[in-house]
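To start, I am sharing the structure in question, which I have written as structure tokens.
Missing here: one protein chain of the complex. Every other protein chain is in place.
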Amino acid sequence: MSFGKNINISIFGESHGKGIGTVISGLPSGIKLDMDEIACEMRRRAPGQNNLSTTRKESDIPQIQSGVFEGYTTGTPLAAVIANTDTHSKDYSILKSHMRPGHADFAGNVRYNGFNDYRGGGHFSGRLTAPLVFAGAIAKQVLKTYGVTIGAHISQVECVTDARFDAVNVDEKQLQSLLSKELPVLDDTQIEFMKEAILTAKNECDSVGGKIECAIVGLKAGIGNPFFDSLESIIAHLAFSVPAVKGISFGVGEQFAQLRGKVANDSFHLVQNNIKTITNNNGGITGGISTGMPIIFETVIKPTPSISQEQKTVDIQTNTETTLKIEGRHDPCIVQRAVVVIEAIAAIGVLELYR
Amino acid sequence: MSFGKNINISIFGESHGKGIGTVISGLPSGIKLDMDEIACEMRRRAPGQNNLSTTRKESDIPQIQSGVFEGYTTGTPLAAVIANTDTHSKDYSILKSHMRPGHADFAGNVRYNGFNDYRGGGHFSGRLTAPLVFAGAIAKQVLKTYGVTIGAHISQVECVTDARFDAVNVDEKQLQSLLSKELPVLDDTQIEFMKEAILTAKNECDSVGGKIECAIVGLKAGIGNPFFDSLESIIAHLAFSVPAVKGISFGVGEQFAQLRGKVANDSFHLVQNNIKTITNNNGGITGGISTGMPIIFETVIKPTPSISQEQKTVDIQTNTETTLKIEGRHDPCIVQRAVVVIEAIAAIGVLELYR
Amino acid sequence: MSFGKNINISIFGESHGKGIGTVISGLPSGIKLDMDEIACEMRRRAPGQNNLSTTRKESDIPQIQSGVFEGYTTGTPLAAVIANTDTHSKDYSILKSHMRPGHADFAGNVRYNGFNDYRGGGHFSGRLTAPLVFAGAIAKQVLKTYGVTIGAHISQVECVTDARFDAVNVDEKQLQSLLSKELPVLDDTQIEFMKEAILTAKNECDSVGGKIECAIVGLKAGIGNPFFDSLESIIAHLAFSVPAVKGISFGVGEQFAQLRGKVANDSFHLVQNNIKTITNNNGGITGGISTGMPIIFETVIKPTPSISQEQKTVDIQTNTETTLKIEGRHDPCIVQRAVVVIEAIAAIGVLELYR
Partner (left out) sequence: MSFGKNINISIFGESHGKGIGTVISGLPSGIKLDMDEIACEMRRRAPGQNNLSTTRKESDIPQIQSGVFEGYTTGTPLAAVIANTDTHSKDYSILKSHMRPGHADFAGNVRYNGFNDYRGGGHFSGRLTAPLVFAGAIAKQVLKTYGVTIGAHISQVECVTDARFDAVNVDEKQLQSLLSKELPVLDDTQIEFMKEAILTAKNECDSVGGKIECAIVGLKAGIGNPFFDSLESIIAHLAFSVPAVKGISFGVGEQFAQLRGKVANDSFHLVQNNIKTITNNNGGITGGISTGMPIIFETVIKPTPSISQEQKTVDIQTNTETTLKIEGRHDPCIVQRAVVVIEAIAAIGVLELYR
């Protein structure tokens, strides 16, 4: 189903079908689109860039079908299709019967009564995040006209942790500096440790998870609602549409559980006559509404379920227990590729609520 | 705005207005409502039950206006109103200008251009969770006819932690056993420690936060969607509509970040010829869809922002820095009262997606 | 279910339940409500005003529960409840089994598996238009701040027809002049003929239908959408939620079928340098979007199904053919009472799309 009341986004496609894509309606007209920037965002998600991700090469060039005229958004639905190419090289028939642990194979089979396209995960494939990134890239360009910038960094890979954003002072400049790094982290000394964690898992035919922290800066106060479409609700709703996301928290997140109110509360003061909070433990949101401070949230990404080790499973055609070893080129870690996806859903969520 | 496509829920009211309530449409007809059970659910949230919560007494009896006929749901919109009584005893005028740290006062003031009812938090008041609990109690009774039971326990209060649900074996019986305890915990030895943490904070004019873990048992496989209305998306959307919720995670949650794929993946086996997972790290959801295993999620509750200590703030009428000490009877901890609220939103979310 | 993405309206209640009402969310904050005007609108719909409608007296005073503070809208959901009083005086049990021709009794019984409240039509009762009128009265007051005025007249009762609006020149003044007339018509000479048609039907234990033409003036160009939420789609969607409405057309409506393009097309010219159409056959809407000319539409109202004559029907409890004579006080014509209801849905529709 589609997402959103003010903007409205549909995502379609299966990993090995003809094409994947998105339709975005409700965009304002007259936004000049920077196609290079969109291509750049697509590359941030694309596989095959280095030895940390799968060596698969995907053609991820979105063909815009509508909604753009002479370089500007028309305000009518913007549709883009990404053709699936080179998808017939492999025999996926074992996935018809052997449910991959950690994947949606079994749940999807039940949900769709066995009619879902099982090849490469079908509609559940991480490949479906490509149109999300495209939609996010558009949303970011709209938000830029409102002074809003979004950026994220890898805050954890397995046991390697990065620093956290300074929730009060994070700014556009810092967010942009992340784009030029080998891995987007705040503390560059962690890059090698993260790479090592990923490559070690890869060598052991295993995978690792992690966390991504995202910041939205420049968002004015007053965006969001109490019931039911809080800024947190909308961002979380979208975040949990991203395969592999299993948790989300705002501001200091989990730490809230052990804080006292006196410490957790963000007191107010004046900064150049503007009302700001001294701390920003709430991650820029109270009562579901932006406070004018940076929005800070962190998502938990589970390790890639595809691993080249033998795992126990069930054959649903014979209803017998069996084992499965998933062959092929897998991502030992998708956290680094998911960074731009998390930014994308943040952009879509903010655009949905912007007024 | 309202929530839901299949069921549709509106919540209305301000803490000190005439009444609060809810309209629930899309309910199936012919569900026999157990009014005693609904009253029991309302009491679980009500304040003034012991020295752990505020001594305020609220009249929380929902007056059903429509949608029930001769004891059964009619299928037409079910509306209920809870009158606000005894609300004029206090002078709230300072809240018109002095923004309470940690509360939605400032964000709400900006959102509504200063026209929001600031008395007692207005529409942002925790009191608005009363109609949510009512709606949840109805949803639970519908879900019971589908064999689904929902229960939750306090998994943390400040630094005191309870045991976690056995994600594979948690059952209806265990969930019901929680209802008769002084505090709903799995490990009874933690009750006194939790009470002590709360009362210590109370004595120090402070407050504490915590966590609530919730289980949904008996839900068949195949409920939910990949994009955008995953089971996780819908539950998270609703959870973040509950004041004070700042985080949510499914299954082993945060732990996923440091797990290897081999460990995190839930392998399949057969139990009496039914396909089950051996572990349930994914909390009963893959690809946004239920697997038939118990749904497990945990929410983070921030400490009550209302504390009787002086805090820095800003007077928005004079735009000057000032301080504020919030007088009155506050909850030193709302985690114990929020347990039934979390169950309620879980029930509403599952009912929305049930098919 | 509820209506609307920008504003969102729920209607609840049954004719003989505890109360009926509405929840309206998404209203702008800071609109000063004129309660006298709201009461005046409610009276326009209320029965028992003269011998043309039922002599039933209904207490139609909406009790606002929330969303209004110190006389202004807060921007949070505005809920109102109208208590049902004096509803137990009659025995409705025959309606449990004997389906009234022309009413929703049978369709409703199937839809709700026999659990619907059948007394007085239950949720299908025309009484449910009272909360619609209330919501419309609020919407009108918001629209007034945008310069938009809405008014309607009876364009037909049985065979008596009124003049039609001048689609180019109809203005606020003309619309307001309709309010003070015995029956809201453009050609006062038709009032007596309409009354006679209604009273003749009444004397013959029968009822009559008619048409209502509505005008929306002051609406700027550019409101509405091509797919799917055209201004026509939204108004029609709401119009067909009103019991007894069986048709709607915009501009010259049915006449379009026999017009040539040359005649039907509204050519453009300049009026004080503003682009206007010379004619307004399209009723102020092309491509689903307002042109800046008055919006003109007409609805068809079927005759009241409740008549005090014997009619053939089926007893659904015994599944046998039988007859039914509906006793009690019925409206021989509801067209005059429906005028304000049509205005209300027009106001809600425009508010939904206003930007």
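Structure notes:
Chains here go by letter, A, B and C, matching the order in which they are written, and residues are numbered from 1 within each.
Criterion: contacts are C-beta pairs under 8 Å (C-beta built on N, C-alpha and C of every residue); 3 or more make two chains touch, one makes a residue touch a chain.
Because the structure is predicted, anything quoted here is derived from the model rather than measured.
Only one of the listed residues, C:G17, C:G253 or C:P294, touches the absent chain: C:G253.
The omitted chain makes contact with just one of the residues C:I7, C:A46, C:L128 or C:A215: C:L128. Interface note for the absent chain: among C:R45, C:H103 or C:H153, the touching residue is C:H103.
Even with one chain removed from view, subunit C keeps its contact list with that chain: residues 1-3, 5, 9, 11, 99, 101-104, 106-108, 110-111, 123-124, 128, 156, 158-159, 201, 206-211, 221-230, 232-234, 236-241, 243, 245-254, 256-262, 264-270, 273, 275, 277-278, 282-283, 285-292, 300-307, 309, 311-314, 316, 319-321. Within the complete assembly, residues 5-6, 76-77, 226-227 of subunit B touch the chain that is not shown. Contact residues of subunit A toward the unshown chain are 1-2, 8, 10-14, 17-21, 23, 25-26, 29-30, 63-67, 69, 72-79, 81, 111-117, 122-123.
Simple rule for what comes next: only the chains that are shown with their structure count from here on.
With each centre defined as the average position of its C-alpha atoms, the distance from subunit A to subunit B rounds to 26 Å. With centres set at the average Cα position, the gap from subunit A to subunit C is 46 Å.
In whole angstrom, the spacing between the mean C-alpha positions of subunit B and subunit C is 39. Residue positions 1-2, 11, 111, 123 of subunit B are each in touch with at least two other chains.
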